[in-house]
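In this view, the complex is presented without one of its protein chains, the others remaining in place.
Up next, chain A:
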């Protein structure tokens, strides 16, 4: 807690540099808008397929509505051979047939053209800011210094996983642990670029410019599926990320990512691990 720290030692040290902080918050807003507008676009045809074309008889994921025996309408979700009743959330919500519910889409009501406008505008913002950040992180040594896994990290990985499982997150002051390094690296260098590339792969013009991209992902509908799956892996990352912040001195972490500086705490029992 800030109050506690200020009783002790109020010298502050740099936690996150300005480019990191600026990108973090721009990226947060981009990802929120992209997710919500993406679900709006998904709702226009709430089914996913593998391959080049849509085999309408065999989506691997589908949301739809069905009239139940008593006349009420059930929202249904089919995942492979399994079917789930998901009324109120998926398939049917707010008295309308729709994939994801209104609170998860932008705009909240069915409005594909507007969802697309939001999506593409923020996709540009996301791609440009992401590219600038990646360039900065590589050139400034941010990645090498803070995220490169050395021998010590790899050896400590097992213990690190066990500690996380026990909800023990106390690590070396101000340093990222190996699990954190791995997750941030895979988000920045795999998941985020994958979102951009699979997104582009859904564009018929980009398909003409770079047909090999289609081959890489196994066709346009596969690219659409991977786009969706990766988006949800990012949601999962965000949930874990926020949970970790909440479990390790949230106000202090938040302050670190906003002002860049956190109060120096003299005791090592205070969690020092940045989330």
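Here is the rule we go by: a contact is a pair of C-beta atoms (placed from the backbone, for glycine too) under 8 Å apart; a residue touches a chain by one contact, two chains touch by 3 or more; residues count from 1.
The working rule: contacts and distances are computed from a predicted model.
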**Fill in**
Answer for the undisplayed chain, UniProt naming, from "Carbohydrate ABC transporter permease", "Aminotransferase class I/II-fold pyridoxal phosphate-dependent enzyme", "Extracellular solute-binding protein" or "Protein-methionine-sulfoxide reductase catalytic subunit MsrP", is "Protein-methionine-sulfoxide reductase catalytic subunit MsrP"
**Request:** For the chain that's not shown, point to the residue among A:78, A:112 or A:191 touching it.
**Result:** A:112
**Fill in**
Per the whole complex, from A:146, A:163 or A:207 the residue touching the absent chain is A:207
**Asked** In the full complex, which residues of chain A touch the absent chain?
**Response** 36, 41-42, 44-45, 47, 49, 52-56, 102-103, 106-109, 111-114, 116-118, 120-121, 123-124, 200, 202-211, 214, 220-221, 224
